[in-house]
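Take this structure, written in structure tokens, and hold onto it; I'll ask about it next.
Missing here: one protein chain of the complex. Every other protein chain is in place.
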Amino acid sequence: MFTVFTRPEAMKDNHTHYCPGCTHGIIHRLVAEAIDELGLRERTVGIAPVGCSVLAYNYFNCDFQEAAHGRAPAFATGIKRVRPDLVVFTYQGDGDLASIGTNEILHSANRGEKFTTIFVNNAVYGMTGGQMAPTTMPNQVTTTTPTGRNVKEVGYPIRVSEMLATLRTPAYVARVAVHRPHYVVQAKKAILKAFRYQVANRCFSFVEVLSTCPTNWGKSPKEACDWLEQNMIPYYPLGEHKLPDRDEP
Amino acid sequence: MFTVFTRPEAMKDNHTHYCPGCTHGIIHRLVAEAIDELGLRERTVGIAPVGCSVLAYNYFNCDFQEAAHGRAPAFATGIKRVRPDLVVFTYQGDGDLASIGTNEILHSANRGEKFTTIFVNNAVYGMTGGQMAPTTMPNQVTTTTPTGRNVKEVGYPIRVSEMLATLRTPAYVARVAVHRPHYVVQAKKAILKAFRYQVANRCFSFVEVLSTCPTNWGKSPKEACDWLEQNMIPYYPLGEHKLPDRDEP
Amino acid sequence: MGKKILMKGCEAIGEAAIRAGCKHYFAYPITPQTEVAEYLARRMPEVGGVFLQAESEVAASNMLFGAAGAGVRVFTSSSSPGISLMSEAISYIAAAELPVVFINIVRSGPGLGGILPAQSDYFQATKGGGHGDYRLLVLAPSSVQEAVDLVMTAFTLADRYRNPIMIIGDGMIGQMMEPVEFHDELASEPPEKSGWATVGCKGRDPVIVKTLYLDPVACHKHNVKLKEKADRMVANEVRGERYNCEGDYRLLLVSYGTMARVCKTAIDELKEQGIEVGMYRPISLFPFPILPIRQEANRPHVQAVLSVELSMGQMVEDVERAVLGARPVHFYGMAGGLVPTPDDVTRAIRELL
Amino acid sequence: MGKKILMKGCEAIGEAAIRAGCKHYFAYPITPQTEVAEYLARRMPEVGGVFLQAESEVAASNMLFGAAGAGVRVFTSSSSPGISLMSEAISYIAAAELPVVFINIVRSGPGLGGILPAQSDYFQATKGGGHGDYRLLVLAPSSVQEAVDLVMTAFTLADRYRNPIMIIGDGMIGQMMEPVEFHDELASEPPEKSGWATVGCKGRDPVIVKTLYLDPVACHKHNVKLKEKADRMVANEVRGERYNCEGDYRLLLVSYGTMARVCKTAIDELKEQGIEVGMYRPISLFPFPILPIRQEANRPHVQAVLSVELSMGQMVEDVERAVLGARPVHFYGMAGGLVPTPDDVTRAIRELL
Amino acid sequence: MQDEVQFAGFGGQGIMLIGKLLAHSAMHEGREVCWLPSYGPEMRGGTAYCTVVLADRPIGSPVISNPRYLVVMNRPSLEKFGPMVKTQGAVVINSSLIPISIDRTDIDVLRIPCNDIAVELGDNRVASMVALGALLGYRTLVDLEGIKELVKETFGKKVKVLNINLLALERGFELGRAFRESRQGGQEEQG
Amino acid sequence: MQDEVQFAGFGGQGIMLIGKLLAHSAMHEGREVCWLPSYGPEMRGGTAYCTVVLADRPIGSPVISNPRYLVVMNRPSLEKFGPMVKTQGAVVINSSLIPISIDRTDIDVLRIPCNDIAVELGDNRVASMVALGALLGYRTLVDLEGIKELVKETFGKKVKVLNINLLALERGFELGRAFRESRQGGQEEQG
Amino acid sequence: MPRIVIDENRCKGCELCVINCPQQILAISREINARGYFPAKVVDPPRCIGCRICAIMCPDVAIQVAVNSAQYSFFEY
Partner (left out) sequence: MPRIVIDENRCKGCELCVINCPQQILAISREINARGYFPAKVVDPPRCIGCRICAIMCPDVAIQVAVNSAQYSFFEY
């Protein structure tokens, strides 16, 4: 028999602390698989955010740093500038990247830093127990929007990929999802591509992954996947929002 | 005889500390004229940035606060949320708004805060003596890019107006210039419009003004105007980049 | 005076602010005090107030700055790393002489550390995490009830001194539930602020809220003014509690916050065993109760002083300045979220006697 | 050992770092030290190093964090408000035990303050602007030459203790030109770091650079480790200079940085007038030279101690802890960018004698 | 007089709620109370616990490392906290999920199949109520009726849920009381 | 021996440069030196100044409030710093831009039309060189030739600019020396 | 015949494999595991087509898939 699916080498054999059905786990695995497939494990440095995935280093089998909340892109910039031979990726949540850390991701992208960002958009602050994120959907109930996000009061969700895609500096920017098998397959491709761009020293690469948070959405894992499909996919269109080879004005 | 041009009431009778030919002075006057024309002086609060215009309160004849570097939009948010009856504007340079303070302007715009931002883009850090700004032009020499901005190293200039215009929350976003008389006339209209949107409690309003920095560009005021025309205008297209009434997806 | 209700520290703090007439709150979530925000997200709309989740602590603190400059009562809450991010704004707010209340529900540090109770931000709070010469008035409650009372008092003090006030509680203060009463008589009317607040210049000259003083003489004078204000706080706002200090006790404990409660239990237990230990509990950390502690330490029966903290030794430096060599000053403490039990404290005391 | 060249403090600092083997600099401009960045923008490419202008001080300090975690020598420079914005990262870097050199060319505060020389960030530097229990090793030069030497030494100390080091200079240190020599013998080889630095896990298990310790016992132990490190610094790294302390002087000055130079001139002038005043100049602010100062203060002829600072009184608290009541401790200082002249200091001294 | 109770189990088992009910009703009875949770969802999964202190004078330390009573709903909690219980104290063990017991003779050990009873009553989530009931049946820290009143306030109009909760409390209470009575009998025998 | 010189004028008048030249060449002559500017472009316009201390032993205070020599290129500088000059000191006044003089008899006052001379030489910007020359003609703080060498290094191959600068230095030097000689003569007459 | 192995103790019973298995041959067990979850199990092993979808959807890498011949695959992944 041939084993056609097993834990990638770039993942440690540890149980995760994630809630049942939380798609953080799937995203971890996709990143690890990409690292393995490109043979990068021994020269990769991951940067963990502050968020539910703060303990990512317990699950990835490569060198890791843990950043301050929102600052992973600054870490990655620091590492990549002084050690361009390393492969560096940040793994960040939407509170981390799109709220407190918007400045760092934006300027890293604009400088064209040669690292890869995996941006896990679950429309909520998971770790701190379900507060509104900048990506929280209109009318979505969170602990800090008890009557639902009121767009008249706090605006519409931010589409980070689209925003980064407007920058003139070449980059790879894609949005994917992992709540259905066929999306996972696409997500894997985008992540592989992102790392390839980095390895080729081509550009900054960014993959936004729509993810579920069953716990703070107050839903079962299955319901969470359905909610994501129905609510997030229409607002956050999937696809490649920017390619480094596309000419810009 | 009728006086058809004189100092607006919303400006104090003080000499400015600006360098000769620095267009900060023109922009100040346009804002003051707009405030006067709309009769807002007695309920306006301006927010000064840290930058050459930190002393704006010495020139404007209305209540003022001086923000920490980059944080003027947070100030304005604080004031406007607790005193929606006041008219609030921030006046910010490109180092202030587009570098250290990108997070604050972006999230204020995205929340749809009902204040007005005058964004003075002079492609350099004026106050600290001419370092690179995020808006510095490709190959432009500054004290921190002594051989010219190398876009391969630090990326392309950020077009803030275009970036803010991608946000879903309704807003008024325009880019104008003041280095030639006809541009000044347009600039005045945009600034008036921006304040009108605020007074109508309609949306966040943002006017980017291309401005000269003869001193740090190492040019005479006239040369600076020409340089702006030739280099900045093509990269930073003028016009209204977003209107609150335009429908968004 | 209401009836007692059982409330979680964080929620009681939120409610206390509202009772004190503060209806404006800007903050960014962080454990272990996010419940303040969550409570106010529900409660502020009910009282016509403002709840806004900021994009970061940096933004939140500058929103406070703007709002306080516009003359309203305003506050925030956060925890250690979040307070570090507010350092610049805190220095500015002190410089601009604005009344703002900060609440730090301290977690264990440094860095991301842990989320469990600690008192390791003592230095940051009392010596100024931000740059320049300024002082926060720092108050440290040791029960939910005291937290409520001090929050209400804080707004009065903030207005009186036109100075930022910081309330320091460890994670227990924020997380535990205890019965509380709201003493509405602690609330005060805010003073008239239109003389200096940016409320529009109708009927008067424009006012400017600023911190830049390019002229060194002006800047020096401003610093002298701030120093005089700090001196006034030192003269008028020292707060503290003595416990078991009546008799001829042999050892003086100095401890604050919930750590002081643990010490009380230890003192009670030792008393039963015939060992007398007194305690001074600073309630104001700045101004630090230098004189009362010096006085206690100098009582003839006192052999030594022991500072007990949830840290590796911070307040002990101020205790040394208070005792000034009159008695040996020792330190006992734990960090990282460990809380010494009464037995631990008893053991530490026995080692000194 | 090179020949003397006339250099501005800021540029000399930049060059010293390069000579010390540090080729990585991340920073954000701020007066009065932007010249460090401007110098390195030219110089780093020449030596194959990295100069990067960050988008903010928050970003710069976290770039340092990442780069230091990857095992290279790295430094930044800033001034007071910029350092406040780095508080969170500084706490993290100390927690992660990374060698990073910070240079603070202090300007007058609080808030935006002014750009003129000050020493009002003493508290922030020595007691920790950030949250949690950690200590920076803080060095204060009083001439451009000493700045150069201490910068070079700082990289060695940072590696030795795996701890952030801060060099505190006032605006004069940054702005004045003095002749300097680069003592290349002060440079050291960086130790082997691949055991803990994130350089790829080839041939070993992955390493993790982190500061989160959710288990309170682990977090406590980590704090104990940091405390022991601080204790080692206290034992081994106290630095200071005595001036005119040989004879039977009547008053002990304590002063650091360029302020101490002004004091020297005052001491010289008084000596001509037959008045003997001694001075202890702390070079390490943390560890503070408690014992040497205590020793001097206790010499029989000394009547009083005077702390002279460009602040409203910060180091004086540590002087009090050093003197421990043995002699009265006084303070003299100016803030806001004013620098007392030798005459001013002389006058302050005369008032005490 | 001071009583300390520690409740522990998986997150989601209702640990915090039963602690609060106890604290709340003791307050209504005029006692000093302090409820302290293990807090922070920053760590998913793992063990959740809270301690409740009930006293007749101001409470000193809110941190209780050696409670008199322990209620454990899962195995890791028993292993972690079992050894901490004060001599002469008691532990209520949710035997539905905890196959083991504890090797101490200086405390009372009540093995109550909380989840089994809950499932039997039709709602797995009321297991913690069974445990609380058992504790109160064993030792009358507060009046059961007071707790019931609070439960009524909490679940308000959801009559079905409310009734199951009340039943769970009672079932637990009976088992606790039975244990105490048998134990007293036993002790008498021994004595 | 310690000499202190303060140079002051508008920003852009070359104040910093002449201060540096003086410091630099004193260093070459083996003296201790310290050059301290008024710094910070955070304030546009206004007065720029620097102080240079030259000494034979380590320099104490770099802050000089009462310099022995003052060179002022504009009126506000004279008004601000004129009163500070030490008794027995001297002030070089750029009379082209400063119509007034100073009401002190305890110092030497050299009125030098720096800008007029500079314009005459063909470059308004060398006014400060004239002033520096005048100071050195009046008091040989450093050797003029050393300064000239430095000027050559500074302006390198821009021969025309270099020559005008050297001429400016010399013209100033002559005027300074002439003043000193007349003054000595005068003093002798008085004495 | 393809073989899938579910690591009972890694599984958190989220059902993502169950709902996505095209053959509908997975189900949640009624027995609780050591960490308090009801894990997934294969109810009809012979019908497994080795498509790997269950494994791909598992957030906890609890599923291994082996096949007799690695020559075919349903999709590139």
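Just so it is clear, A, B, C, D, E, F and G label the chains in written order, and each chain counts residues from 1 on its own.
As a convention for this text, a residue touches a chain if its C-beta (ideal position, glycine included) is under 8 Å from a C-beta of that chain, and two chains touch if they have at least 3 such contacts.
Note that the structure is predicted; figures quoted are calculated from it, not measured.
Chemist: In the complete complex, the chain left out here touches which of the visible ones?
Modeler: Hidden chain contacts in the full assembly come out as B, F.
Chemist: So which of B:Thr23, B:Gln92 or B:Ser108 would be touching the chain we can't see?
Modeler: Of the listed residues, the one touching the omitted chain is B:Thr23.
Chemist: Applying the definition given at the start, please give the residues of chain B touching the unseen chain.
Modeler: Listed in rising order, the touching residues are 1-7, 11, 15-16, 18-26, 29, 180-181, 184-185, 188, 214, 220-222, 225.
Chemist: Spell out, residue by residue, where the missing chain touches chain F.
Modeler: Residues touching the hidden chain, for chain F, are 10, 45, 74, 97.
We adopt the following convention: only the chains that are shown with their structure count from here on.
Chemist: Weigh A-C against D-F on C-beta contact pairs and write down the one with more.
Modeler: Output for the comparison: D-F.
Chemist: Nearest whole angstrom, what separates the Cα centre of chain D from the Cα centre of chain E?
Modeler: Averaging C-alpha atoms per chain gives centres 56 Å apart.
Chemist: Cα centroid separation between chain A and chain G, in whole Å?
Modeler: That gives a centre separation of 25 Å.
Chemist: Distance between chain B and chain E based on Cα centroids, please, to the nearest Å.
Modeler: Computed from C-alpha means, the inter-chain centre distance equals 63 Å.
Chemist: Which residues of chain E are in contact with two or more other chains?
Modeler: 41-43, 45, in rising order.
Chemist: Where does chain G touch two or more other chains at once, residue-wise?
Modeler: Residues 35 of chain G touch two or more partner chains.
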